[in-house]
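Below is one structure; the comments refer to it alone.
Here's a slice of the assembly, chains where they normally sit.
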């Protein structure tokens, strides 16, 4: 039994999607919950993209259809970086198992593009690396004809400040709604500024996702860590675990 | 006797509403004060929604009419999540004991909808999960013809900044006034940003509610905690208590 | 003698108004200075309103005329809460000793209403619970034709930013001037955000009042504290004192 017990029952009830990372599946009762969106957050150089590589690699091995949405890095760079960890994404792309899609932040059609690709592509696994520049895109809102609190005189209508918390929340909700397609399980990465205690750059998405992995480094001890901060319907430890990143195994829980 | 003594008398004076959480009622002299609004605040993944599930579950067991207002999560997801803790909300919905209502933040009629539903529905228990996106909605105020302090020249009238503390306060007051219907006892959840010391995202609602439960995690000790920070008319400890979240019992004071 | 010595003489010179709180009068050389305005500041759930209840209760017992101005809580709720501490305010209202006045923040006439009520009512004791939402109301200022510093060209006139420190200061001064009527001694409550080190929400009123009581909680030690931070013309300790809140006695210095 134990905390969250009845593992057999739970795992029979809840489909799991393997993380592709040595030792992480067993910390998550088998993997990410099917249909969930998990935030992979961390300061610079903590391995956020590598967590996504493992996830895609595991999908390819299972012959699942995978989508990798990138806003920060060119596709060719990503394929080359993955190759260094022994992940052959070139072949997967040729086989039609893996699709890369570059989100051009200067095009205002990226939401529609994302949405159609995910809806029509019937992907099992989707990665969005990273959510941060998308969450910062300005939101154009209409002035709603919302009723006024004091009953007197004229109504002042002002558009939402573009970089307000409200605009960010609207934006993050919209993106997560696209990713919450029934057929897919998604990872999204988010920047954490060094020294910030928020769990994402936008400080909103950590409240809206189903799971949160936090990656961190401790330079003075030369250590890297991974913590499961939240995972809906999953029994997990909160304790940060030491990880190792090598060109043999990529990320490994030690 | 003891602090706040005369428990018998107090409980005879003050009707209590069970929390549905093992060990919490006894910390609250029987439950939440009847007619009160309690804030359930916490950082991501601390179990705010699960506290609400217990509250609804206890209502259903008592054959009380319950309303669950959700702004962040789809209704089907909530029902599915509750099921993992053994709470059968599907049947309650069919029996008419439980009503779910999705608050579409992009509709400017949500306040009116909430108000009518609560007024007409005669609910004993209401949950609002979560207050945060509602408290961030812009407020459109009229320019009041308020008198001017220095007696000279022309009057400068400027609308209230949309994301000012004043706007937030007006908004939170308005929502709490809706929930303070005589017939119901309400829980509202609020996000706390990691590292913030405020007791709600808006930093205003903690001063306007009747009670505050704070949920927290201590990752390095792998511990979860619940503290009663305030509960009007109730003798309670301020000390945080360790809690456990399992799929057998949900939340339990340990 | 001792610090601030000559108690007999001082108390003969300075009329004192009892606080109604067990053990507090002796810490204040007999009570609040007559004609003073004291700020009662604290984080959520620290007992600010209960300090006001004691003050009103003591006034009623002395057959003094009392006014309770409330902006946050409905009058019926206040009367009900006071009853739990054994304070029968209903009878006092009927006897004409106590007047409750609800300040509707959406009416721009509240200052005028307050002023007239206090001027005409000849109250001995006035409570304003709380100052915070009033201090946040926008101030409409005229553009003054003030002279310009550099002697060249055209003058730029811009209205005062509504939520600026200047606007807050003007507002707080205005409210305190209303309360500083010779005939009354006043308490005003102010919110302190958890983790803030200011002595009021507005960070201005603590410099303009005659006295400051700070209420605080120490959750890990399950302790409540009251400190006298300032009291004009009064010898007092700065050390926080432990307090107890019970339904028998309300607040008591322990």
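Read from first to last, the chains carry the letters A, B and C; within each, the first residue is number 1.
Keep this in mind: contacts are C-beta pairs under 8 Å (C-beta built on N, C-alpha and C of every residue); 3 or more make two chains touch, one makes a residue touch a chain.
Everything numeric here is computed off the predicted structure, so don't read it as measured data.
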With 3 copies placed, total copies in this complex: 6
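The rule is simple: only the chains that are shown with their structure count from here on.
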Centroid distance [mean C-alpha coordinates] between chain B and chain A, Å: 28
Multi-partner residues of chain B (at least 2 other chains): 144-145, 160, 170
Contact set on chain B toward chain C in their complex: 1-6, 10, 13-14, 144-158, 160-161, 164-166, 169-170, 173, 180, 196-199, 203, 206-208, 212, 227, 229-233, 235, 237-240
Interfacial residue positions of chain B with respect to chain A in the complex: 44-45, 72, 74, 81, 84, 105-106, 108, 112, 130, 132-133, 136-145, 159-160, 162-163, 170, 174, 191, 193-195, 217-220, 222-224, 244-248
